[in-house]
Each structure stands twice: as structure tokens, then as C-alpha cells.
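The complex is shown incomplete by one protein chain, all other protein chains being positioned as in the whole.
Let's look at chain A:
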Amino acid sequence: MASHLFCGRVNLNILREAARKDLREFLDKCSGSKAIVWDEYLTGPFGLIAQYSLLKEHEVEKMFTLKGGRIPSAAVKNIVFFVRPRLELMDIIAENVASEDKLKPREFHILFVPRRSLLCEQRLKEKGVLNSFTNIDEYILDLIPYDGDLLSMESESSFRECYLENDQTSLYHAAKGLMTLQALYGTIPQIFGKGECARHVANMMLRMKREFAGSHTQILPVFDTLLLLDRNVDLLTPLATQLTYEGLIDEIYGITNGYVKLPPEKFAQKKQGEGGKDLPTEPKKLQLNSAEELYAEIRDKNFNAVGAALSKKAKIISAAFEERHNAKTVGEIKQFVSQLPHMQAARGSLANHTSIAELIKDITISEDFFDSLTVEQEFMTGVDTDKVSTYIEDCIAQKDPLIKILRLVCMQSVCNNGLKQKVLDYYKKEILQTYGYKHILTLKNLEKVGLLKPQSTMRNNYPTIRKTLKLWMEDANEQNPNDISYVYSGYAPLSVRLTQVLARPGWRSIEEVLKILPGPHFEERQQVPTGLHKKLLRCCRSRRGPL
């Protein structure tokens, strides 16, 4: 069920299992039949931890979405609220509880995700419903295993919170999550970081470590290094259009919590006799993770290399199906049949991805896509970043989607270390006149977080960063990549470069660039319990042995 978590170098299923265990324990605390009332935002992240079947095993019979008024009637003993600790949600819960049928009282419980909140409990108390709850608990869900090599907090607004609203709650969750990770996978001996927020997270981790002092985990460290990077160290990468297969799916259709919703037309079941008579109208929902062999293979390929991979796969699969003609003996047939389910799954997977690739191709071959990409690449290579771009001007004039305009303008600003006041004001005026004056606040917010800024007296230092970190590679090989720049067909993500340099030869070699990038850079060491230290050395030695 969670096979995608085994495939990486670290078994992330341990983390998922720990999370599932906590969930089961909480559900069992509310004995008897129950209905869950969901804070809708949470359903996605929870889907990565447990499916409905697990809830069902623990007597969850109904699920509702949290909204005002009365909770729909359901013959259950318990009502369990799964919510984030937010005041506005507390008001809704209070309303739910207050309008409950007094004659048939049900037991109420709250599960706060990821953490209990005194503030929220205070609010419930003010509303006079705090005592109606049998259990108030927290479900610590900070780092969610997303794929075999990826943990995510699935917290989409944390950049906004940290940089715009000065609310560092998500950093606290991050630090807590990393502590949980260390409790399961051992203390991480080295911590590197860059940026104010990274520093804050590291400080909290070290502080928490002191708090838990005495309860050392006696686990051999699985991770040797932790690198914390602020988003604002690398604002460029998220602005650029992603060009890998998975990246383009996300750009065009959006991947949320591991799922994508696709237009249904391409996925109509072609049955014999009814040539696409009833086209499905519901979007097709697909889960995307490395459990799917084919997807694991092509997800990170540059889109230009996906076609070849798909046709190669098609040949292999049809060859495999051809095998049946060679199967003569009963044993051979049996073996063939035993492989059938796997082959059929592979064929289904191939059909899906071929359809997706076709959908994407329609867009990538368009002139518009090409033009926009060209401008992006010009900015990234430092061409004409100091003047108003005619392309952007034309796009505004044609009222292209605002997000596209903002991405390009911000990118130009980032690649020019700020825009000349005249240029910036011109863009702003154009945007406001075209998309409405209300966006004056949007633009101000972009300026506050640094995505957009007027040029200071300092010279543009982006070229220095670009050259030192080799952010632009002229000859990116898309088919058989030998450098990470293939993912953006030329641009190598800054954060990846920072990571590469850290691994070899070390950050000392790029002091100058680190000074240009915002926030402090630092290095911390955490002591591994002495007993483990010896073991660790032994491990390293034996790992290195055969080399």
C-alpha cells in the first residue's frame, strides 16, 4: 500500500507507520462508532498517511466536512473533529456543538493537527463548549512521507506566513518535525543552513535537543547531514517554468497532495461497440508517485526525453505480451499468466502517461509557450533585464493570465537584483490598469517578500551568482543528462547548486556568493551518543571497504 516509500535509500515507511499508529491509538480512545468532521484542508495530507479503510477498521462510519450549523445526523456514538488550530474553525465547531440535539447527545472529540493550541482551547472556553469535549488531543503531523525520497509538510502558505506576515509558526512545526525524524532515524550529526528562517529552525532544533536531553535516541544515524535553506535564498527557481515531465504536469494541471486532476476526454474508456459515446465529465484523478514503475522512470526526465522513453516502454510491453505465443508448456503458460496482472498494470500505466504526455505536448509546442520560455531564458542569462520587456508588455496588452505576468516580472526583478524605479513603476502601472487597481496590494505584497524590488544603488550581482554557481549551462543534455541544468533546459536551480557545492568542495569555496545571498550561513554539529559514534565509524569504514 505504501510501496513508494520503500524505494528510496531511507525507509520512510517507518515514519508513515509511526503516524498511522498514533492515528489508530487516538481513534481507539474514542470508543464506539464515530463520525469524523474534517477541516477540508487536512483531507489531502491525511490521504498520504491513511486511506479510508484504516479509519473504517476503527469504527469510523461517516465523514463530514466542517461547516457551520448542525452536523448532519448520523447514528454514531462519537463526533470527532479533525482540525488545524485556527480560531475561525473553533467558531464553527462551537456552533456545531451548540446546535447539537440535546436529546440524543453524542460524545465530542477534537484532534488538533499538527499541534494543540491553548489559544484555540481558550476560544472554545469563551464560547462555553470546551467542557463538551471528552478528548482533546493533538496529532503531530509535521513531515509527511510524500514519496520514497521526499518528505513534505504540505503547508502551502508557509512562505507567505514567514515573509509577509512574520508568522513563524510553520518554522516551529518544521523544527518539531525534524525532531520527530531524528527520534526515528537517529540524531543527524551535521546541520548546514543558509537564511534567517533556516537559522531560526536550527536554533529551535538545538534548543529542543537540550530540552529532551537525557532521553537520547540510541539509533544509528541514517542521515549524515541536514541542509536547511530559506526559500528567499533561491527565489528564481520557483519562478521558472518547470520542464520535467512531473514539473509540467504540475505547471499545467497542478499536483496537490500527490494527486492530479486531468481533463477526462483523453481518458475515455474505449470499449468495443461504443466509440466514445458517453464522455466522462468528471475530471480524472490520478495518484502520482514512485510506486508506479513507469512514472518513477519518467517523472524527472526533461519532457523532451519523455516521448522516447514512452515508446521504448511500449515496445517492451508489447514484446512481453507477445511472449504468450512462445509459451508452449503448461509451466510456461502458468508463468506467463502469473505475470499478467503486472503486465496489465504496466499497460494501463503506459496508456495513462501517453495520454498525459499528449495533453502536455499540445501546450509545449505552442508558440506562446515557446515565446514565454525564450524570455525566461533570456532573463536567466542576463539579456536585457534592465529594460521593459516588449514581450511582457504585449502579454499585458493581451491580458494574459496575471500569474504569468507576475512570474515574468518577478523573474526579471530577481535576475536584475531589482528593477530600475522607472521600469518597475511602468510595469506596476500597466498591471494595475489592466488587471484592476485592487492589485496594488498584490504588488505591495510581492515587494514585501522581495520577489519584486526597486534596484538599490548596489550593482546587479546576479551575474556573479550565475557565473560562480554555474546557473546557466549552454549545452544542457536533455536526453542523457549529466548535469542538473537539464531540468530547466539550461538553468540549474540555485538551491541544487548550493547543495552540490556543499557536498564538494564545501561552502568555503563560494564565500563571496554566500555573502550576496540573503541571511546568514552556518554550520552546527550535534553530538551522537558515544556508543553510537564508534558504531558509526565502523559502519562508514565497512561501507567504504569495497571501494
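Methods note: a residue touches a chain if its C-beta (ideal position, glycine included) is under 8 Å from a C-beta of that chain, and two chains touch if they have at least 3 such contacts; residues count from 1.
Note that in this section contacts and distances are computed from a predicted model.
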| item | value |
| --- | --- |
| Omitted chain, identified by the protein name its UniProt record gives, among "Vacuolar protein sorting-associated protein 16 homolog", "Calcium and integrin-binding family member 2", "Latexin" or "Proteasome subunit beta" | "Vacuolar protein sorting-associated protein 16 homolog" |
| Residue among A:21, A:399 or A:467 that touches the chain left out of view | A:399 |
| Options A:207, A:285, A:315 or A:467, residue touching the unrepresented chain | A:207 |
| Option touching the unshown chain, where A:11, A:117, A:364 or A:460 are the choices | A:117 |
| Touch criterion as defined above, residue of A:53, A:131 or A:166 at the omitted chain | A:166 |
| Residues from chain A at the interface with the omitted partner, ascending | 85, 87-88, 115-119, 122, 165-169, 171-172, 175, 200, 203-204, 207, 210-215, 393-394, 396-399, 425, 428-430, 432-438, 440-441, 444 |
